[in-house]
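The complex appears here without one of its protein chains, the remainder shown in place.
So, chain A:
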Amino acid sequence: MLHVADLAKQHSRASRPLFSALGFTIAAGEIVALVGESGVGKSTLLNCIAGLETADRGSIAIGPQALDIVALDETARAALRARSIGFVFQAFHILPTLTVAQNIAVPLLLCGLPAGEHAARTRALLERVGLASFGPRWPASLSGGELQRVAIARALVHHPALVLADEPTGNLDPRTAGEVLALLLERVREQHTSALVVTHSQHVAQCCDRILTLTPDGLLE
């Protein structure tokens, strides 16, 4: 689950806050879409939730233990991300020098899972995203849709409490986008994980359980 309360952020050179007093909750197993115009602060909000940018005020509680990522130091934020958050990006961000299986295993290694366990879990996830035979392949030989499937597997392999997806279908053609979205939602629901999906696509937003709209005046539901 994710609980955001009284969150405020202002860029150092900006004349007014990007957002202030933001608050919302995403329950366990709930998938929420975050929409809004360009420049309104969606990515900054996502970065704050991931602990990649620091909020000026407020709290962001993640996972069953409700750890406040705003209050943590850099190392603890990294540890919380490794344990409790999965990421899916528009540009896939698959490490080109590791094989598909190794890419998926990265979060398990960051969580410190023993070597014996991660091979089995990686294999299982590859099967769940329809890439059972892709483990030893190099990312350069995969299509965009396949790369995003790998990214979904990597986001879920360590059973995170929260998945943050930033325009997960933005780089894909409509048919592949539909397949990838369906897969993402299905797997997230299957794991009973919370998810926040940032998107410009009305279709993607409609597929989620709830839609939050970020505006210069605040968050609308």
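Just so it is clear, a contact is a pair of C-beta atoms (placed from the backbone, for glycine too) under 8 Å apart; a residue touches a chain by one contact, two chains touch by 3 or more; residues count from 1.
By our rule, contacts and distances are computed from a predicted model.
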| item | value |
| --- | --- |
| From "Acidobacterial duplicated orphan permease", "FAD-dependent oxidoreductase", "Acyl carrier protein" or "PadR family transcriptional regulator", the hidden chain's UniProt protein name | "Acidobacterial duplicated orphan permease" |
| Of A:L7, A:L22, A:I62 or A:L108, the one touching the omitted chain in the full complex | A:L108 |
| Candidates A:A66, A:L95, A:A132 or A:L220 - the one touching the absent chain | A:L95 |
| Footprint left on chain A by the chain that the document does not show | 43, 47, 50, 52-53, 74-75, 78-83, 85, 87, 89, 91, 93, 95-98, 102, 106-115, 118, 154, 171 |
